[in-house]
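Attaching a single structure in structure tokens format; questions to follow.
One protein chain is absent from this view; the other protein chains keep their places.
Order of writing sets the labels: A, B and C. Residues in every chain begin at 1.
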């Protein structure tokens, strides 16, 4: 994935670089933000006959192309799976949805561990044979516990984190350690109903539509780059309990869609917004 | 339409009252709000063989039923059409959508006049043969102009007002004169993006879904009872101009659905929320 | 749940019957089909102070009310949970979704067993501690195997069956034994793409929307009463594999919504269509 100031010829240069070195392009999606004048591109090519050795692509591309265009880029190899940690508290619907997909082979990812601040979902983790780590959190121990969590994450080479209705605010240190690599699900169509108890707030306001939003976690609560949103229709007959029940289906689907996009390296963050490649 | 504190037997009493007096019930929808313990009902019956004369139903029902149950009710006759005024400024999409429906006979309503603070849409009004009244509004003349508008509305026996992207804040006096009888369309999924320029705000925030909301106008800006909402999916490729274009389709459909519900007397307002009967 | 030919006074009679006998009505939804002139109603009341003993309600209501109005009705007690069997083959997504809900206590149901014609999902059943019964089916043994299945279902007092992507056609005998009590999920928006491989057919036809449909199984393939449908947008970029992946999310949500409605006894079938009470 690439982005840089837009100027004539970038696209031709990049595709030429790959084609000339006998890489067969199998995917390309690009987009120009004409407001900020930025060129964004995601490109995949086959390495079988590629003339540049795998270990040197980063260097060659960086020197020969990226420098000239003041380009930021990230290089991924499709045979290297990302490693994902799931953080949960007491609600199981998002966790089950992700583990079912993982188990069925829908996702190209490793899930080496689940972390929780409550013991409730240990049973679910065990059913799926995934190590469950309990870090109970109080005001007093929060700093120490998060440090222990981060050590564990680092030891397990976790590349990104999914907060599956994890009911604790993540500290700035952890956010800084995983910039745009912590995915949260918020149970409203942000920016409406930021903060706690959004279904109660939605009921109170009398909206006719509820929603869920998955986003990367940043230092501003519920204000990070939005990855995916969806909504469901409700009526005056729905109680708060009905909203919570309907919302669960939204939450798990919206979160899983976002996680899938992240696993597939289809998301690029620029200026607190996401570019989602096709 | 009826609402009152819920207690056993209300439904049986009301339906009995009609049946015993030889009214044939052709529609009934009821709902109990178990949080506030309120009973809501909308009931229609045929008057052909009804024993109580048309002019006395209000009195009889009020005395014999409503009083006993501390009931609020409104009685409408389906052969009396509501009279609707449309307020516009410069954008035509909502106005066209409503006039096309009116012209095609989709709505059981009279539209005796269109009011605007700009001359731009006079031409559209003329095409459909509806009187167009221009009330240009400045800081200085606002009070006087609104008084003139209200006199005109009263003279034309207007029963409710539709703000079809009318870009002026309605004064408290006018709101008080038409309580829950002024329908506005706001171009966001409220309560997100209250106020001016919601599409710009939506673009800035990077949402993946935009919306439109029709609501009754109250003294709190964009905070009145919501009648109808809908949303459309957008992507990072959509510019503010794209949002505005996609939003127009939402706005006109959402506004027209709300107006239709109001014309059909399917909306009851309770505690700043709407009950929308089926 | 009640239905009968519509005539004046039914609603008053039924609600009176309950109120007079000191039953407190806690839910009522009714609807009149003016084409066939049929009155439909679902009503719930509390039994605490009800004067008619639980065991005699069926008899009393049948004699005093139902007979007079040529009424069909079904009486359920909310403390008696339905018992549900799940039939699966090889795909796990619908099974996981249902078991996760069951486990989280979302559904008021018992699931005493899972039946399959393939061993693949035995592991999943075991994880959730639900007995898994394998009935491998060939042309030769089909009749005998279904008989054994039905004996098992009967022994376990199963009240309804859910086909969670079960890839075998159910025989007429079994359908007759569970009329409008076998729920299937079909992976298209019926009546489009009846039969096998609907995603391939959808891809071939170039539709822009795919869907899923849950319905009761009748003797006509994919033609039973529809309970719930939903759709998802696709583009020309989606391959058949993409449709299958997107479709899975639709299938599980649509099936679970239908099952929930059935468990809550909110569905009434009339003339191969469903009335879904609120």
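Simple rule for what comes next: contacts are C-beta pairs under 8 Å (C-beta built on N, C-alpha and C of every residue); 3 or more make two chains touch, one makes a residue touch a chain.
Being a predicted model, the structure only gives us computed values, none of them experimental.
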Touch criterion as defined above, residue of B:35, B:51, B:80 or B:104 at the omitted chain: B:104
Candidate in contact with the missing chain, chosen from C:6, C:97, C:149 or C:228: C:228
Hidden partner chain, residues of subunit B it touches: 91-93, 96-97, 100-101, 103-104, 106, 127-128, 237, 245, 248-249, 253, 256, 278
For subunit C, the residues touching the chain missing from this view: 31, 34-35, 189-193, 205-209, 211, 225-231, 235-237, 239, 272-276
Touch list for subunit A against the chain that is not drawn: 8-9, 11-12, 15-16, 19, 24-28, 30, 32, 34, 233
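Definition applied: only the chains that are shown with their structure count from here on.
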Chain centre separation (subunit A, subunit C; CA means) in Å: 36
Interface hub residues of subunit B, defined as touching at least two other chains: none
